[in-house]
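A single protein chain has been omitted from the complex, and every remaining protein chain is retained in its original position.
Chain naming follows the written order as A and B, and within any one chain the residues start at number 1.
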Amino acid sequence: MSIPLVIGVPLSWYLILSAILFTLGVAGFLFRRNIITVFMSIELMLNAVNLTFIAFANKLGQNDGHIFSFFVMVVAAAEAAVGLAIILTIFKNRQTLEIDEVSTLKN
Amino acid sequence: MNYLLLSLIKTAVVVGVLMHTLAYLQWIERKVIAHVQLRVGPRRVGPHGLLQPLADVIKLITKEGMMPSHVNKVFYLLAPFIAVTFALISISVIPFGPIINVGGVKTGMELTDLNIGILFILGISGMGVYGVALAGWASNNKYALLGGLRSSAQMISYELPMALAIASPLLILNTLSFRQIVEKQSFYYFGFIPNWSIFHSPFPQIFAFLIFVIAAFAETNRVPFDLPEAENELVAGFHTEYSSMKFASFFMAEYANMVTVSCVATLLFLGGWQPPFPVQYGSGYIPVIIHLIAALVCFYHAANPARPFDRITLPVFGVLFLVIAGVFLIPVLQPVLLPLFWFGAKVGAILFVFIWIRATLPRFRYDQLMKFAWLFLFPVAMINLFATSLAVALTAK
Partner (left out) sequence: MDQILFLLFAGIAVLCGINLVLQSHPISSALSLVGVMGALALLYLQLGGEFIAAAQLIVYAGAIMVLFIFVIMLLNAGKERAVPRYLWVRWAGLPLLFAFIAAMAYIVQRILPPSGEVKFGAFTLGSAEAIGTRLFTTYLLPFEITSVLILIAIVGAIVLARKEIE
């Protein structure tokens, strides 16, 4: 892999960074047991995708990517509100945040 | 001139002025509250206690930095750092005056003019809550934890009316850059009523201004919204376990936040550094007159001293005020000093209101605080925003 001698940053660097962050999010989602940490891993994945949107918006010279990532942020905000309310309810009913212990539908 | 060098000089000036303002704001607060309560306030260190801030700084620096054994060490040390950093960063986009020409170098009186200046301030002030929340959590103390919890809930709640209150003048002014915000408020109706946002003719933003100031009280954890550090419920709230410079960092952050919100209120609603009436009617002489009056008051009290010490100190202050009045008359310095004076006067007035309210009002109860934000402030801000946007849409050319 030869890095071309230019002043700017190659677009691929942004995409690779996004891939690394997304993978970290997946890893956190799979390996962590705390519901809140799992939720935060999802947010990390959303952020990684946002970076891709913005990088491609720059490459293509359009700001549609910015608008998409704006929508992602709004949806993430809504998701966080509902998700955290669900976590609060779970904690109220089961007194635990371990995701493995919340595997039955009935309490 | 080199951009880097210029930025460094401006940073040095701004940091120097800001640090002194923060130190003396605390002296002013103690003096004002003392006089409201019919006391004299600090007057041991230096004439009229003027060296008290210096003494406080020396005391805080030389105190032993205690580290309680039960705290989470990383976050305990990180929290005051976060609080003070984000409080001080936001001052960097505030313009204090117009673009000036010093020795052939044209530069704006601010560190940088971002075209998203107001969003930058909102974002950075939103980060400041982490300092308080983390301090409360890392202290591993029930009072501190309650303070941190209260603070994060309060700041999230009051950010909404604050953002809505900021949005309505922005609809009129149609820009996000602070410099342009001020420049768009620079003309006068009928030649003498200033076109500031709170006087803007078809839809004055007086409600937005009031909502902004009330929300600012809550965002900076000031009385009557100082629930996070309510001393008779929570010992000292989130900074119970902090001492020496770590405590001073929280203190500085609170005052820096006060200065920032006052600056933002001045720029958004009160026309920044624009004088309240045009220069041709003699607004340039107001600072001279004010300082002359101050000098006369000093001389009068020196002639009739309340304490023997005043016979020596007050004439010195009187002469100082006379010199300042003279400096405002020098034509070369006027384009620099007059905007600074008006900006400082407006910010000072808002800061005085902060202190005045602290000396006057009792504290809210926690449920009242939340009810006030969601059932009163938020709907009013929403209605104000609707009315303003309707008016803007109807009057748009």
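To be clear about the criterion, a contact is a pair of C-beta atoms (placed from the backbone, for glycine too) under 8 Å apart; a residue touches a chain by one contact, two chains touch by 3 or more.
None of the values given here were measured: they were computed from a predicted structure.
Across the complete structure, the visible chains that the omitted chain touches are A, B. Within the full complex, the residue among B:L18, B:I124 or B:M252 touching the omitted chain is B:I124. When the whole complex is considered, the residue among B:E29, B:D56, B:E110 or B:E159 that touches the unshown chain is B:E159.
Contact between subunit A and the absent chain runs through residues 1, 4, 6-17, 19-21, 23-25, 27-28, 31-34, 36-37, 39-41, 43-44, 47, 50-51, 54-55, 57-59, 61-64, 66-67, 69-71, 73-82, 84-89, 91, 97-98, 100. Residues of subunit B in touch with the missing chain: 75, 114-116, 119-120, 122-124, 126-127, 129-130, 133-134, 136-137, 145, 148-149, 152-153, 155-156, 159, 176.
Definition applied: only the chains that are shown with their structure count from here on.
Subunit A and subunit B have Cα centroids lying 37 Å from one another.
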